[in-house]
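The complex is shown incomplete by one protein chain, all other protein chains being positioned as in the whole.
Right after this comes subunit A.
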Amino acid sequence: MAQSLVMGSYDQARALVGRMTAVSVSSGPVNEAMIKYFASAAEDSNPSYWDEEFADAQWGSIISPPSMLVHWVVPPPWSPGEPSGGHLAPQILMTQVPLPGDTIINVSVDYTYHRPVRIGDRLKMVEEFVDVSAEKTTQLGTGHFVTTSATYYTQDDDIVATQTNVLFRFSVGDRNA
């Protein structure tokens, strides 16, 4: 997991609160093939994702499922120049805060969507590290809650959505203790 989560201390994390990321840019335009594959996972038959005639009339084109937004700006699992095997966690801010926990589980996410994302849009995202909690112990283990926010834009700098996310970064305790 070396290349998946950034390891460090709570004090190191604390010092980064308020930091903004560089802009993450999608690896390619929003496209129908990825939309259909994604919609198939929840067996969502909404014609906004499948039926060009319906979607053109309603939205101007087939649209991205709202829940797919972050996936347009996550980098591919491997890119030229990276070590073989690639990274093992989505390379977005919530996994890149230096903390001791060796694993993650997401807790909550809150999206406000300002406009539909259409075929051909090239999305960009900027994230902010909002907060990190003191050490907490839950049923899963001991660690820290990491709050991040993100703003998504089109190529024309139209705001598409804003998001706040809370993730638990932790290590499993000794379950036999």
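As a working rule, a contact is a pair of C-beta atoms (placed from the backbone, for glycine too) under 8 Å apart; a residue touches a chain by one contact, two chains touch by 3 or more; residues count from 1.
Simple rule for what comes next: contacts and distances are computed from a predicted model.
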item	value
Chain excluded from display, named as in UniProt, from "Peptidase A2 domain-containing protein", "Glutamyl-tRNA(Gln) amidotransferase subunit A", "Oligopeptide transport system ATP-binding protein" or "MaoC/PaaZ C-terminal domain-containing protein"	"MaoC/PaaZ C-terminal domain-containing protein"
Which of A:47, A:60 or A:120 contacts the chain that the document leaves out	A:47
Residues from subunit A at the interface with the omitted partner, ascending	4, 34, 37-48, 50-51, 54, 58, 65-68, 70-71, 74-77, 86-90, 102-113, 116, 140-141, 172, 175
